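All protein chains but one are shown at their positions in the complex.
Going in written order, the chains are labelled A and B, and every chain counts its residues from 1.
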Amino acid sequence: MSVVDYSQELSVVEGKPPLRSLDDLIAKPLEVKPDRKFYIALSVTLSMLGLFVIGLALTFWYGIGMWGNNNPVGWAFDIVNFVFWVGIGHAGTLISAILFLFRQKWRTGIARFAEGMTIFAVMTALLFPLIHVGRPWLDGWLLPYPNQHGVWTNFTSPLLWDVFAVSTYFAVSLIFWYVGLIPDFGSLRERATGKFKKIIYSTFSLGWRFSNRHWHHYEMVYLILAGFATPLVLSVHTIVSFDFAVSIIPGWHTTIFPPYFVAGAVFSGFAMVQNVLIAVRKIFNYEHIITVDTLEKMNKIMLVTGSMVGYAYAMEFFIAWYSGVQAETFTFFNRALGPYAWAYWIMVTCNVISPQLFWVKKIRRSVPVMFVIAIFVNVGMWFERFVIVVTSLSRDFLPSSWAYYTPTYVDFMILIGSFGFFFTWILLFTKALPVVSMAEVKAVVDGSQPSHEDH
Amino acid sequence: MNEKILYSYTGVFNSPNAIINAAEKVSEKGYKKYDVHTPYPLHGMNKAMKLPPSKLGYVALVIGLSGALSALLLMFWMSAVDYPIVIGGKPLFSFPAYVPVIFEVTVLSASIATVLTMLFIFFKLPNNAHPLHGTEYMKNVAADKYGISIQAEDEKFDEVEVKKLLEECGAINITAIYYDEEEINHKHKILEPKFIGFLLFTALLTSGVSYFTLNKVLYMSPFNWMMEQNKLNPQSTSTIFADGFGMRNPVEGTIPRGYLPYPYKGQPEAAGVNLINPLPVTKQILDIGQKKFDIYCSPCHGFNGEGDSRLRGQFPNPPSLHSEKVRTWSDGRIFHVITDGQNIMPSYSSQLNTDEKWAVVHYIRTLQRALNAKESDLQ
Partner (left out) sequence: MSTTQNFEYQKKQIPKKIQTIGLALFLIGLITVGIGYITDTTRVAFNNIIIFSFLTSIGLGSLFLVAIEYLGGAVWSTPFRRVPEFLSATLLLLPFIVLPLLFSMGNIFHWLHPEVMNADKILKSKAPYLDITFFIIRVAAFIVIWILFYLLITRNSKKQDIVNDQSLTKKNIKLSAVFIPFFALTISFTAIDWLMSLEPHWFSTIYGVYYFSGSVLAALAASTIIIVLLNENGYLVKGLKPDHYYSLGALLFAFTNFWAYIAFSQYLLIWYANLPEETFWFLQRWDGNWIIISIGLIFIRFVIPYFGLLSQPSKMNPKRLLIMSSVILFAHWYDLYWLAMPNYSKDGFILGWQELGFILFAVGLIMLIFNFMAKKNNLVPIGDPKLKRGIDFRL
């Protein structure tokens, strides 16, 4: 690496590829038949999805007794998975909305993919509350609709806020994604040769004409949507954290939960995006679009959010002691030294210690190392939710009803299956839609914007 | 060929700077109906084309605020007016708890409204029948070229001038774009059968799905382990018992809780002598007596005990309770009639318990006093 010249803007896209070559490259996966590797990958994820289906069938047929949940630990894997997957989704919105507001151009290469991941992660997450209600065919009751019983939903319940938050999040992410896709559908429509493809792309492009009179409003709407999505993404994980924090269970009721959950969500989401993108850029030859610089920046964000999470752990611990409330103090010592200490220390190692390696520039820029660290982060963030949910419940106020929670094979089937569900969507996505935004990437190639000398 | 109607003249440019210059020139010349087509938004193009700032922000603001307000009002009405239930000791209208939902509804309504307004009202999309579609020009601007298109509709449009202008700007590949046959003759008619059919289909589909969801799906019960149990329900047949009844009679000699045998069955006189009303005359007891009398006795005896039945002769009318005979009966004697029945009147033991019977007796006495008041009552 040569010395960085701060007086020049770094190029987001390496080299200065002709714009048409970018189109060709991005559209290629959609225009060639999937190869064997794709089918192998798909069969793996589909088998995982099969496990999911079996796990759910067992759960519905025999009841929730198939899970390891016991009397004090009434919430376990299901809610852990829910929070985990919602968290994964947050990176996508962060990249597409917050970094957009901050005018970070490096987001363009990864935004589309990250947004796609948001949608699939939220879909995965949404499954869990629907399963968790126990009678999934009654899920409709979660919405306030006028019915002959004259019953309305309970608007003071954080679980109902969840319904609103997650469904809004899903809807807005989908809209955001689609709005971003419209110009690309237009480009694909112009490229398409087959009649069927042309009809499909024409339909979805709505007849987009690349007109500047449209771009003008389009950019405004993109800004507005980003402005909405930014507080929205904060609100979603905040509300997820309210599920715990409005209660009085020690270890759950602490005021730092909202920002701490959001930081954790972004943290885990970036780890997941980074993991998948490393594979994508390799397979599709996007190394010059999703550059090492971009990955390094993602690692920096992981370092920041990971440290925020570490700050929250420390602050919680300190205040638990400082509060002088016996149950609070006990809960935190119990986390670190009690029967679930193994989970706690996995969490601390993966979430707080491992991202600290990103202080070293070499590690930040080494693709294999960052891949491993990001996997650690994913594991750690899953365990964070596990620690929060299970340790607090397994030992709360009443020592006579303490119990140890052990998950069953059905719990694991559902956990593994949720990954299958998520990755199946991801695989289909890479073959169905451009995984990098063609219009946005073209806009940030060097020389693609007018120079302002004459103004 | 000459039959075709001209839509516009287009010129294609290779560099962003060139298109910005071209746009500036065209707008300076006073053309109004022209457009620039670029594969991605160009910085500075809005200024070059002199476009006013987008008004879409107002749509977002207005719809967002109305979303917030309606969410608040709806929640207020649902949880404080229509279905008020205290949950967790929170007030019926607990504003802090409504903030999350208000926020979500605001964001949802504003985002959807803004995008729909942009696509359908501002852009008039979907429109796949625009003259520019399917041209080489569109293929170019969709990939890596920058194009400008000056429409024939413009007041200042003049084929030669426009061509010259585009050449001056340095456009490569200047082409004329014509309307397609279909595009000209096609009119959007509201009464087109296809369109009405589409509307009908949508209406049927929506109402069908809503009906099915709200009335069937939500009441579905695929796994009803708890409701369907291996036990006999009342009224159902049974193979265990010879008579086939699922419901059994109690064992002979079973008596209900608190039951006392009535010793004067068939002995009205003895009852009249031996039974004494144990209840005091209070307002409360008289109220009970009145209530029970009105329910069980008044259909035949009448509300005032005058024997004026409301049954319109379906039963023989009973004698008046104000007769000399009944007035001189002791409380126990009346009690006996209620318990054992008399003539056509059946026993009311299964309707009234002992205390209630005595209360009714007190009430009958009150009625009698009301019609045949004593001298002392007037004082």
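Basically, contacts are C-beta pairs under 8 Å (C-beta built on N, C-alpha and C of every residue); 3 or more make two chains touch, one makes a residue touch a chain.
Since the structure is predicted, the reported quantities are computational estimates derived from the model, not experimental observations.
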item	value
Among A:P17, A:G140 or A:P258, the residue in touch with the chain that has been omitted	A:P258
Hidden partner chain, touching residue among A:A57, A:L143 or A:I248	A:I248
Touching the absent chain when the full complex is considered, from A:P231, A:G338 or A:P407	A:P231
Residue of A:A57, A:A279, A:V325 or A:A403 touching the missing chain in the full complex	A:V325
Hidden partner interface residues of chain B, rising order	43, 53, 57, 61, 89-90, 96-97, 99
Residue ranges of chain A at the interface with the undisplayed chain	3-9, 101-103, 231, 234, 238, 242, 245-248, 253-259, 307, 311-312, 315-316, 319, 322-325, 359, 452
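Keep in mind that, in the parts below, only the chains that are shown with their structure count from here on.
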item	value
Approximate Å spacing (C-alpha centroids) for the pair chain A, chain B	35
Parts of chain B lying in touch with chain A, wherever the complex brings them together	16-17, 19-21, 23, 35-47, 49, 51, 53-54, 56-57, 60, 74-75, 78-79, 82-83, 85, 87-88, 90, 94, 97-98, 100-101, 103-105, 107-108, 110-112, 114-115, 118-119, 122-123, 125-130, 132-133, 138-139, 141-144, 213-214, 217-218, 220-223, 225
Footprint of chain B on chain A - complex, ascending	18-20, 23, 60-61, 63, 135, 137-138, 140-141, 144-145, 147, 150-158, 160-161, 164-165, 168, 171-172, 175-176, 179, 183, 186-187, 189-191, 202-203, 206-221, 224-225, 228-229, 231-232, 235, 238-239, 242, 438-440, 442-443, 447-452, 454-455
